[in-house]
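The complex appears here minus one protein chain, its other protein chains still in place.
For clarity, chains are labelled A, B and C in written order, and residue numbers in each chain start from 1.
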Amino acid sequence: MLVALALLCAAAPEPVKYVPRHEELKYTFGGHPPVLHLKPGTRLVSWTEDCFDGAVTRPGQLPTKVVPPGHDNPQTGPFYVDGAEPGDTIAIHIEKLSPARPQGLSSFFPGFGALNGTDRTAVLGPDLPETVWFYDVDEKAGLLRTHSTDGRATWEVPLRPFLGCLGVAPGNGEARSSIVPDSFGGNMDYASMGAGVRLMLPVNEPGALLFLGDGHARQGEGEVAGTGLETSLDVEFSVELVKKKAIGWPRLETDTHVMVLGSARPLLEAFQHATSELQKLLTSDYGLTERGAQTLLGQAAEYEIANVVDPNFTVVAKIRKAMLPRRSSPAAR
Amino acid sequence: MLVALALLCAAAPEPVKYVPRHEELKYTFGGHPPVLHLKPGTRLVSWTEDCFDGAVTRPGQLPTKVVPPGHDNPQTGPFYVDGAEPGDTIAIHIEKLSPARPQGLSSFFPGFGALNGTDRTAVLGPDLPETVWFYDVDEKAGLLRTHSTDGRATWEVPLRPFLGCLGVAPGNGEARSSIVPDSFGGNMDYASMGAGVRLMLPVNEPGALLFLGDGHARQGEGEVAGTGLETSLDVEFSVELVKKKAIGWPRLETDTHVMVLGSARPLLEAFQHATSELQKLLTSDYGLTERGAQTLLGQAAEYEIANVVDPNFTVVAKIRKAMLPRRSSPAAR
Amino acid sequence: MLVALALLCAAAPEPVKYVPRHEELKYTFGGHPPVLHLKPGTRLVSWTEDCFDGAVTRPGQLPTKVVPPGHDNPQTGPFYVDGAEPGDTIAIHIEKLSPARPQGLSSFFPGFGALNGTDRTAVLGPDLPETVWFYDVDEKAGLLRTHSTDGRATWEVPLRPFLGCLGVAPGNGEARSSIVPDSFGGNMDYASMGAGVRLMLPVNEPGALLFLGDGHARQGEGEVAGTGLETSLDVEFSVELVKKKAIGWPRLETDTHVMVLGSARPLLEAFQHATSELQKLLTSDYGLTERGAQTLLGQAAEYEIANVVDPNFTVVAKIRKAMLPRRSSPAAR
Partner (left out) sequence: MLVALALLCAAAPEPVKYVPRHEELKYTFGGHPPVLHLKPGTRLVSWTEDCFDGAVTRPGQLPTKVVPPGHDNPQTGPFYVDGAEPGDTIAIHIEKLSPARPQGLSSFFPGFGALNGTDRTAVLGPDLPETVWFYDVDEKAGLLRTHSTDGRATWEVPLRPFLGCLGVAPGNGEARSSIVPDSFGGNMDYASMGAGVRLMLPVNEPGALLFLGDGHARQGEGEVAGTGLETSLDVEFSVELVKKKAIGWPRLETDTHVMVLGSARPLLEAFQHATSELQKLLTSDYGLTERGAQTLLGQAAEYEIANVVDPNFTVVAKIRKAMLPRRSSPAAR
């Protein structure tokens, strides 16, 4: 009995807690020494600031006025994963996410969003007016609630918290802005990056150097308005280390699907990265031939557009586990 | 009783039957006189040839060898919708679709598909060999079944027939290839274009001149292999005429969603067309303001990538009916 | 002496004249019977209407108000080139171009241009105001002259007339809008398409069915404002027939360069079409190997962006004749 307990303790070490002070937040993936070492399997209890650097606290404040330049998407971390080396993969298990503030903020601001000129898509037309909506979190009802400016109408959407950013150091000495998603993960803004998932990221530098941030209480697909319901999150997760397995793009596993997240600009290239990496996964992990993987994808692939607003866009290629061939019986030739 | 029956007959006129001979098939949207006049509400019982012009009939035949040049996606029609004029919209109600042949063909051929390119246009390498898979239709079990070349493994996918092409004459004297989707509909290759849906298309020429074809027994999202499970279909549908309602892009209604299908190249523009037309739908049909529509889309939009292989790509922007504000209570300001 | 004269006459047949009445103008490439048969070598003396269908005749008129829908870029033709069959190429020699009106019109209008939302790039911002500038042609000085709205400043640009549109029927029963450029030529809007050039176009239908229109008195590269200095032109040209030579994209020869014009959307694909066809030209006409053509292009290619405003964009890939290897001594391996 005692022995069993000891083993259990070994298998599930004490949770570790790390909550950054504001001045410890980071604004790049890469370029920073670790704040903490994490043993694989250890649960980390942490917290993330919202995408506005916590600067928008009441109606009437406009992000473009109150967020200091370069302070978008502050990150918690980086965490050094013990034993992780280039050529390995780490898998983050998100155990728990909950809003750490009673509001989610939806903002529409100049130079951002999928249907207007941005700092990436130079157009001459005037900007649309910056607008911020406050949505109140009703955690018990599992909802967020907002109301019209005249106060006469209300609107509710289900609470569905997730991390907009999860990424590692890019490698080769690069330090990339916290608003960019790429093969190292980063600002992927995928609405299903919530509790229960297993996210695999490639290791580019010793210790992987994991960052997280940009919590959302909810977001539609594509993040077409430029933001979701931005909020601060309480986060619990653990990291699994997969030695000597190199992956090209972040892979995600849920109860029902295996997925790949490709990020690029233009949108088609994000689609192609996600699809080709999913095809590699099918051949390496499920024994399909390249041609076999293609007929399977042709009839069974699913896609989600995670975001079309970040400097790179993110597309998710998925396959339902129920459609996967069993390893022992490759579906195709 | 008799009166009621008479009224019923008036409301549901005799179905009309039209099955084209091979030489009556069309290969452009536009450029052809009507084969038949259709009264709104009349059920048409018809048939469509497969995308290979019916030329691939047995294993070993390669589409690039047996399909005559310019004979891809043969169309049935066009049908002249009585009373339809430019500025109106027609709504096609697909009543019934079933495979008219016992097979669905999945083909991979050179210069087609979403996986060819550079390290940025992530691709798999050399031009891939043309391949055709035959999937047997098991209509009773609701499945299609194929097997590996060595005969030792089988693979099944659910039957889910739909029309790859539904389109009207483009207007302004244009005649467009039957492989192109655009604002007039056409080769949208959307896997949910099955029985039960209501598809709205703009009227560009008197009578709308409706074409249909390119049946699929099933297809994954994106049609990444270049084809779905291509087949001939028995089709039943009726057309509703909506006078003096102009739409910019095809709109689709199912039990659960309202949707818009945008088609363009590059992929982002398809996304933008679908999103901006969905936003117009929200403001015109649901009383939202432009800003209100944006916060709603930001938290509730869903997307599907219908195809990335046709000369234009098709993206579907959707909103769940349950998330729509009631007309009388606009959700936002 | 008399004999020589007779021979000369045979070699240079009588010029033929064709000037369309307004109702004979065409608005699609393809879809029309020929207005005239042309023998190869015959000089045709003709005329083209301006891109506004001749409807903007005085300051204050806005194109979006006075041009009938679908009446952009009216075309003269089509001309049936005797003996031209699919698989052949025709080469148009532009002999003479001169403004047929004393003005060139530069217009900026909503939904058009390279720096704003268009009907192809859906954005939400408000449109920029429609504006028309009248430039006076001073043919003697070789200039066009305009002045500021306050009348205090003038501005002059060199006269450099060219045809915005030159195209043939697309084949396979298609009829394409006169605002589109593609592999059949069409609305390429290339500022060097002036007198003295030799433009090769593929033959897709018997007789090729040649159209021309959309004269410009001048235009900058890219046509970034959405229009050049639009005008009606007097045109003289002859057609050469090159039997059994198939080309993929329009090729252009000037005194100094050989060129290919690729048209597509997105811009990169126009670049790729032009480049790959230029590479084919180098291997087929100049005896280079594929690798050799690449090192030559790598060090000697030149490019021009003809337009980025038409539904397809046009990129010109060029090589200076002086940099071409002599046929007998392939430069590379």
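Note that in this section contacts are C-beta pairs under 8 Å (C-beta built on N, C-alpha and C of every residue); 3 or more make two chains touch, one makes a residue touch a chain.
Quick caveat, the model's predicted, so the values are computed rather than measured.
*Asks:* Of the listed residues C:V16, C:V45 or C:A300, which contacts the missing chain in the full complex?
*Replies:* Going through C:V16, C:V45 or C:A300 one by one, C:A300 is the residue touching the chain not shown.
*Asks:* Among C:Q61, C:T254 or C:Q272, which residue is in touch with the absent chain?
*Replies:* Answering carefully, the residue with contact to the hidden chain is C:Q272.
*Asks:* Would you indicate which residue among C:T76, C:S106, C:S178 or C:S238 is in contact with the undisplayed chain?
*Replies:* Residue touching the absent chain, from the options given: C:S106.
*Asks:* Give me the subunit A residues in contact with the hidden chain, please.
*Replies:* The missing chain touches subunit A at positions 27-28, 30-31, 69-70, 120-124, 171-177, 264-266.
*Asks:* In the full complex, which bits of subunit C touch the chain not displayed? Write them out.
*Replies:* The list for subunit C reads 106, 108, 113-115, 129, 131, 133, 135, 144, 146, 148-150, 152-155, 157, 218-229, 262, 264, 266-269, 271-273, 275-277, 279, 290-292, 294-305, 308, 313, 315, 323, 325, 329-333.
Simple rule for what comes next: only the chains that are shown with their structure count from here on.
*Asks:* When you take the mean of every protein CA atom shown, which chain's own CA mean is nearest to it?
*Replies:* B
*Asks:* Just give me the whole-number Å value for how far the CA centre of subunit B lies from that of subunit C.
*Replies:* 36
*Asks:* Report the inter-centroid distance (CA atoms only) between subunit A and subunit B in whole Å.
*Replies:* So the centroids are 33 Å from each other.
*Asks:* Hey, what residues on subunit A touch two or more of the other chains?
*Replies:* Within subunit A, the residues that touch at least two other chains are 115, 266.
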